[in-house]
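Below are the structure tokens for one structure; questions will follow.
Just one protein chain is left out here, and the rest sit where they should.
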Amino acid sequence: MATPIVSIIMGSDSDLPVMRAAAEILQDLKIPFEVTVVSAHRTPHRMVQFAEEAHQRGIQVIIAGAGGAAHLPGMVASLSPLPVIGVPIKSSNSIDGWDSILSILQMPNGIPVATVALNAAKNAGLLAVRILGASNKDILERIKTYQNSLTEQVEEKIKIVEDLY
Amino acid sequence: MATPIVSIIMGSDSDLPVMRAAAEILQDLKIPFEVTVVSAHRTPHRMVQFAEEAHQRGIQVIIAGAGGAAHLPGMVASLSPLPVIGVPIKSSNSIDGWDSILSILQMPNGIPVATVALNAAKNAGLLAVRILGASNKDILERIKTYQNSLTEQVEEKIKIVEDLY
Amino acid sequence: MATPIVSIIMGSDSDLPVMRAAAEILQDLKIPFEVTVVSAHRTPHRMVQFAEEAHQRGIQVIIAGAGGAAHLPGMVASLSPLPVIGVPIKSSNSIDGWDSILSILQMPNGIPVATVALNAAKNAGLLAVRILGASNKDILERIKTYQNSLTEQVEEKIKIVEDLY
Amino acid sequence: MATPIVSIIMGSDSDLPVMRAAAEILQDLKIPFEVTVVSAHRTPHRMVQFAEEAHQRGIQVIIAGAGGAAHLPGMVASLSPLPVIGVPIKSSNSIDGWDSILSILQMPNGIPVATVALNAAKNAGLLAVRILGASNKDILERIKTYQNSLTEQVEEKIKIVEDLY
Amino acid sequence: MATPIVSIIMGSDSDLPVMRAAAEILQDLKIPFEVTVVSAHRTPHRMVQFAEEAHQRGIQVIIAGAGGAAHLPGMVASLSPLPVIGVPIKSSNSIDGWDSILSILQMPNGIPVATVALNAAKNAGLLAVRILGASNKDILERIKTYQNSLTEQVEEKIKIVEDLY
Amino acid sequence: MATPIVSIIMGSDSDLPVMRAAAEILQDLKIPFEVTVVSAHRTPHRMVQFAEEAHQRGIQVIIAGAGGAAHLPGMVASLSPLPVIGVPIKSSNSIDGWDSILSILQMPNGIPVATVALNAAKNAGLLAVRILGASNKDILERIKTYQNSLTEQVEEKIKIVEDLY
Amino acid sequence: MATPIVSIIMGSDSDLPVMRAAAEILQDLKIPFEVTVVSAHRTPHRMVQFAEEAHQRGIQVIIAGAGGAAHLPGMVASLSPLPVIGVPIKSSNSIDGWDSILSILQMPNGIPVATVALNAAKNAGLLAVRILGASNKDILERIKTYQNSLTEQVEEKIKIVEDLY
Partner (left out) sequence: MATPIVSIIMGSDSDLPVMRAAAEILQDLKIPFEVTVVSAHRTPHRMVQFAEEAHQRGIQVIIAGAGGAAHLPGMVASLSPLPVIGVPIKSSNSIDGWDSILSILQMPNGIPVATVALNAAKNAGLLAVRILGASNKDILERIKTYQNSLTEQVEEKIKIVEDLY
């Protein structure tokens, strides 16, 4: 694979069933990426190093998934100048996901995190592609093609539903 | 001003006291931008036109602020291939801001919105700059400089607090 | 079937298990209706066209079901002069349905949506019939008959429960 | 005034500062209406009589506002065959309005209430007009004219905001 | 059975799996009771009659269980001078029980409902016994005996747990 | 004053502005009562003694108000065989009153607390009177008279509101 | 086993599946402990005695788990001078755990409880060890070793995840 320009990180391999959707959509849209485990709480030094070096390695967007008191996206955003997309994960002892959402979303002034919906790793991947497309016409076209495919999928569903009545 | 590359939109001029912080930080970081009113509910046709044409006019990032049942960021994201940053606004009849947050954040698979904290227009501006910096070394440097200034501001506060005890 | 006067729309065929209860009650009360898929986010142009033309086709009430950041009912209400009934749907990644409820209910001044309970497509259908009955004595009678049948059903349950003790 | 076709009721005169917006919009759109106090908890017999007789007096739509454990809209909907619009009111000891919203919105199957946003009496009035307009071309035109006026108001605000930047 | 002095009512026989715990504890503590179905929304006239006559039939305490927009306990309390105990029920389409709790608990000044925990029909039964015991030494003794039995049950559990470690 | 039969307790004198409404309604309805401070957390031994002796002193109903993590009503109910009415108080650092409500309402099986609405000390007083009236015809009559006065107060308000339109 | 210095208490043996994780981590880190059942509501006198004597028996930290209206941790903290760690438990009739969390966390000024995450008995055990380690170098070292083991576990997971892509 080409040098990755998007980095997908998560606090634990138990987040993989949710986060793999980000990898899949990047694969579909032909964006080179990497996937690894970085834990804010269990590997804080690895996290600091990862966040400070990512842009030097050619990474342009970071996607970080985390559950519960989810500090990974915010801490990475504090240490990196890159856009960081946070994916709140509804983990087993989460309180219906509210803890993950609020601890990723409610960042203080100065350090933004781009938060997507609960468990919405696919949308995190798509947001990363849109960010890349902002300055790259070819990638922008892939987004448009993808949007058209969404429309077409609905057209099939229209037939299924209308035929029932 | 140079051709704008960031567009700040809001549903009403009553959102301006919150949204102006996005404009200010873009001004500080020397990113050309535009500000206007686009209402999903009151001017749906204007919204469709705005969203479909923005990338053709050179806009690279859209910042959309809205309160209550906040449909503007999501609808614009559905119509534009650009990255859309949503700012939930705690308006007068909002239920503590929960309505704005959830109706911006919880977008379905396929159409991502980059949501920031409640009323966090400043962070929306900074996120736009990070998005631009992902592919632009000069802008990336401005983000780093800005991050350093945050650190320096804390150092002054350390002295104030430590001197009290 | 006669020309439909109620239109039941939903964002995806995955909403059908909830939304079919609206169709069933309309069928029971002999109101001609149509059912189709209209997605605010995946088919925005279809949505605009649907909403602007519905009243011209003889539709008198629109029932719109949607989950998550549910923009369909509000956007249709913005584009149509007809009464729009919104059904919040508790979809798979919804946060207990709060997102759907708040993004349908909390519409800004000027564009009302008649919101019913979470997943309450049956009540949406009944509300549509009441709306039609407001100006139609025959339909009003059907509502009264329906209300009487509810009372009678309880009377059977009274016997079942009282016999246990 | 002509015989009223919309009835605006509320549990107490303390709800009037919120509920008067419903009366105002009906007045603007030239719909004859009445306003009175009906309390589910303090005047249950009056409520039963009101609800059972309203449609016989020519009322076509009922708007009921209530706060806290708000039982008025649901009880009236149980006793009347008319469409009932419920306005949740954020009263003084309400828990941020959640109690009013949930006790109006979450009606059981069989008895629908058309719920609008917290304190949104204006939208309740507009919803009543849309309901009347469903079977009345003249009233439908008034809704369209009103919608156009919303669009025009935004156009003025666009100028104000764009001139600032 | 002796003339009932406690009346257990519920909106539907589907509430019986929760509400039967009230009957069981009354049986255990030898309080004569009745159980029936009274629906605020489906049988409003039956509800009015029940509530107005209960104290004339010798009923001293009413236990009312209801789910969703739960109006039964509050409406009965408005029509009867007796103490009314409300049991919020987490029914199938309830929003985690919040709707039932708030629409029973948040009664306006003047009409109290004694609310117990979600699904806590057993505690509703025990509260009824305490209310009867307030003026009846014999029943008060039964409460004390019951409280002692709770203490004894814990003592057995202490042994089980301590033996594990 | 006659020997008190209702005891109003609160955790701190700062709760008095809320709790005095319970005393006032008892005074109005001529029920002898006492008011004092009992803190579960600051005076646990006083609380144990109070709760165990109250019924021996002739107290028939206990009203306990508390804010935040409100343990007073539940602990008193655990130590006394009397009916205990809990008043959740929205104190200064409370989270909108949710903490007080849930820590009073959600008592485990075996130990009921009769919870009233947030800050609803007046309803707590009225509930105490209803409990006394369950076995006392004279007090029951006072409740009926009070309920009639509520109806009459609404009738005055009807005139005020109807005259406005 | 040596004289226990940590005491793990819970309201019922039904809390054991959650609370045993506290015992396990104390065992792993070689801290002598005891486990027993103490119920605030079912055995209030046992609770008073336990709390007042614990520090006299050599106990240095108390871990108390409870669900619903969880009064045990706060009441023990009121009666003991020791640090009390509260574990909110999501029990069967709990409202998603919110009741347990708020009734443990929101203690009034003067009586602190060290609250950990919902069901987080393992973290309660680890917090107890940290508290002991604050004044004991040997135990502090065990914490450091434990933290290092967390880091090492992540390193294994990194390989698993990176090998997938």
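Think of it as A, B, C, D, E, F and G in the order they're written, each chain with its own count starting at 1.
By our rule, contacts are C-beta pairs under 8 Å (C-beta built on N, C-alpha and C of every residue); 3 or more make two chains touch, one makes a residue touch a chain.
All figures in this text were calculated on a predicted structure; none of them were measured in a lab.
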Can you list the shown chains that the hidden chain touches? A, B, F, G
Sole contact to the chain not displayed, among A:68, A:83 or A:125: A:68
Going by the touch rule given at the top, which residues of chain G touch the chain that is not shown? 55, 60-61, 78, 81-85, 101, 105-118, 120, 122-124, 126-127, 130-136, 140, 143-144, 146-147, 150
In terms of residues, what is the contact footprint of the unshown chain on chain B? 96-98, 101, 117-120, 150-151, 153-155, 157-158, 160-162, 164-165
Residues belonging to chain F that touch the chain removed from view: 10, 12-13, 16, 23, 33-37, 39, 41-43, 46, 68-69, 93, 95-96
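The rule is simple: only the chains that are shown with their structure count from here on.
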Chains in simultaneous contact with chain A and chain G: none
For chain A, what residues touch not just one other chain but two or more? 96, 101, 117-118, 120, 150
Touch relationships between chains, expressed as pairs: A-B, A-C, A-G, B-C, B-D, C-D, C-E, D-E, D-F, E-F, E-G, F-G
